[in-house]
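Please find one structure pasted underneath; my questions will follow.
Note that this complex is displayed minus one protein chain, with the remaining chains in position.
As written, the chains take the letters A and B, and residue 1 is the first residue of each chain.
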Amino acid sequence: MTGEYIAFFIFALMAISGAVLMLNLDRVIHMVLSIGLSFIGVAGLFVLLKAEFLAFVQILIYAGAITIMMALGTMMTSQHKEDKKLKRKGHTIFAILGATIIGLILLNGIRTTSWPNEAANLGEDNVIEIGMAMFTKHVIPFELASLLLLVALMGAIVLAKKESDK
Amino acid sequence: MLENAWLVPLFPLISFVLLVAFGRQLKEGAAYVGIVSLLSSFIVALGILFERLGHDAENYIQNFNWLTIGDKTLTVGFEITPLNALMLFVVTLVSLMVHIYSKGYMHGDERFPVFYTYLSLFTFSMLSLVISPNLLQAFIFWELVGAASFLLIGFYYFKPSARSAAKKAFIVTRIGDLGLLIGISLLFWQVGTFEYAGVFEAVEQGLVEPGFITLTAILIFIGAIGKSGQFPLHTWLPDAMEGPTPVSALIHAATMVAAGVYLVARTFPLFEASETAMYVVATVGGFTAIFAASIGLVQNDIKRVLAYSTVSQLGYMMLALGSAGFIAGVFHLFTHAFFKALLFLTAGSVIHAVHTQNIKEMGGLGKEMKITRAVFLIGALAISGFPGLAGFFSKDLILMSVYESGHVTLFWMALIAAVMTAFYMFRLYFLVFSGKPRHNANVHESPKNMTIPMIILSLLAIFAGYIEFFGFGEWITNNGVIAEEVEGPKWIMYLSIIAAFGGIALAWLMYGRDNKVKTGEPRGLHKLLFNKYYIDELYSTVVVRPYTIFGYVLKFFDKYVIGGLVQLSVWFSKAIGKIGSRLQNGQVQAYGLITIIGLVLLLVSLTAGRLLG
């Protein structure tokens, strides 16, 4: 039991319990906050995987931006509680079954495959490596990503704009 | 002209198509379409007949390949033999007369164009039947003739009796048609061709077993029995009188019912090859002749008397054919077409005037309807075999043929039938035209377009018989190829004259002299005859009733067993549909769930396969 294992268990627990809480909590805002916990756990896992830059990005974007945005969205749509009136028994059972079986199949696949055990050498400084790759090899996808963000920005504005000034 | 024979049925077909398309707009003008087309056909048919009259003219035949199945080829085409040419002439002439006559008779009917449409269809199919060079084509048009006849009998479809008569005609003739179909199929199986010529050749060369020839000949004769109203399938013909009278004249006197006789005459070499078949034809014909004539003695409906007379005369023709009297049979077919059409048209004229068909409610019509009376008298004399008129020659020839063939019983039966024929025809004449009126209708002579066809036909009824002296026998048999001419002793002729006069005299004694009408219920033999030997009742008890009961059983079975199965499958598909429609609830998550489940099933089946195998 090294420290790395302990850290892994803690982070994995955070990620999964956050996700489970999101499913089971009552109020929407609590759900949003619990998923923030999950995001932070994932960021911890990234650190353990020697992807410090991405861990940073994860916290910044997910735990920071997206969670907050969702919380705001929840407030704007004034939906505080999940609507529990509508029962969809068959639907729920089938959803549980489907998700569980997919999970089991994945886990079985993971268990039965023999994976390589050495860690790849990704350089001393992660950020430099990423920067080198991003701006040389992957520069075109990078530019396209910026275009995508621009389009998403404009699309979000157009969609959310009030239509009264039509 | 012979190579253009296909034009003859084409004109009525064109008229049929035109009337189907524009009949509604044309209204009573539809008559002119029908008449003009028939006139064209008649002219072509006349041309064909004259060209064919030359004694050395060859049979003209033209075939086109229709279907090739394996090494068998089916053909369609047309053929002109003396018999065909004669039939074309008779059918187009009578049909033309009926077309003209109907313009007056059907005047004011709501479905006037429809009537002419059906007439055109019927004439087309009849003419096509006549020029068919093979049995298959003949069978197709044979059925089409039956269908057209069904339409025409049921023309007054709002009368239940007409409806049931149409159904009866269709079903009863269907029994015969089935026999014909089986016969044709067997012939094809054995000989490998539908062509008349090919069949006759095979029979002549002895390629077909004698027993087989007998079988097929009798099966074909069953078809003829159905169409020509021979015993025991005669019951539809009197009922078919529910149709308009011109239809009775055209179909149930001159053309369609003659189709059976024509078929037997056309396939005569086949019958000739089998003595048994010939004997069957002769016996059925002879029996029908006397049987129907005896029923005709006591009927009170003018058209029914004529109908039974038709059945009886058709029996005569069959008798002649069965006694190897090919010439006599065809000759009688030829003359009978004219005088029977004439009699029906005059009957129509009478009905048109007094609006009843019961002869006990007529009488004394001769004063007002002079032309009708005269032509009816001519027709009656002709059919009775009065010397010098058409029926005399042909009937005489038939009697001679029967005598020569040696069927003595059949000969005497035919002679008695001749007496009966004369009797019932003049019973009709005296009851309808002489004596005091027993009706209170305002009687007029019929319009010109009704009387002129009657006059033309009456001329033919007088003179058609004289063709016997111009080599008719030689011509129709292709110089004796098909059958030999018969010569008989002279005393037969005198006997037939005596029979005719005897019948007429008896009728005069009973109905003409004091002109009284017996009232009251018929008794004894009279009753038996009046009820047509209870044949209809017999059929209904023996055939129809069990069938109905069987039908009820089947209905029960259908309702609860088959219907139950159907209901089950309905319920099943409904249930599936319900599930399906519940899946289509318009919610994204449901669709997503279905997709995931599909993925799961796919993955499970794949991994399961790998685990197991």
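Heads up, the rule we're going with is that contacts are C-beta pairs under 8 Å (C-beta built on N, C-alpha and C of every residue); 3 or more make two chains touch, one makes a residue touch a chain.
Everything that follows uses one rule, which is that contacts and distances are computed from a predicted model.
A.B. asks: Given the options "NADH-quinone oxidoreductase subunit K", "Alpha-D-ribose 1-methylphosphonate 5-phosphate C-P lyase", "Spermidine/putrescine transport system permease protein PotC" or "Amino acid ABC transporter ATP-binding protein, PAAT family", say which is the protein name UniProt records for the missing chain.
C.D. replies: "NADH-quinone oxidoreductase subunit K"
A.B. asks: For the chain that does not appear here, which of the shown chains does it touch in the whole complex?
C.D. replies: Spelled out, the missing chain touches these shown chains: A, B.
A.B. asks: Kindly note down the residues of chain B that lie in touch with the hidden chain.
C.D. replies: Residues touching the hidden chain, for chain B, are 584-589, 591-593, 596.
A.B. asks: Which chain A residues touch the hidden chain?
C.D. replies: Answer for chain A: residues 4-5, 8, 12, 15-16, 19-20, 22-23, 28, 31-32, 35, 38-39, 42, 45-46, 48-51, 53-54, 57-58, 61-62, 65-66, 69-70, 73-74, 76-77, 79, 82-83, 86, 88, 91-92, 95-96, 98-100, 102-103, 106-107, 110-111, 115-120, 122-123, 126, 129-130, 133-134, 138, 141, 145, 148-149, 151-153, 155-160, 162-163 touch the chain left out.
Rule of thumb we're sticking to: only the chains that are shown with their structure count from here on.
A.B. asks: Per the centroid of Cα atoms for each chain, what is the distance between chain A and chain B, given in Å?
C.D. replies: Taking the average C-alpha coordinate of chain A and of chain B, the gap between them is 91 Å.
A.B. asks: Within the complex, which stretch of chain B touches chain A?
C.D. replies: Touch residues, chain B against chain A: 589-590, 593, 596-597, 599-600, 603-604, 607.
A.B. asks: For chain A, which residues are in contact with chain B within the complex?
C.D. replies: Per the stated touch rule, the residues are 91, 94-95, 97-99, 101-102, 105, 108.
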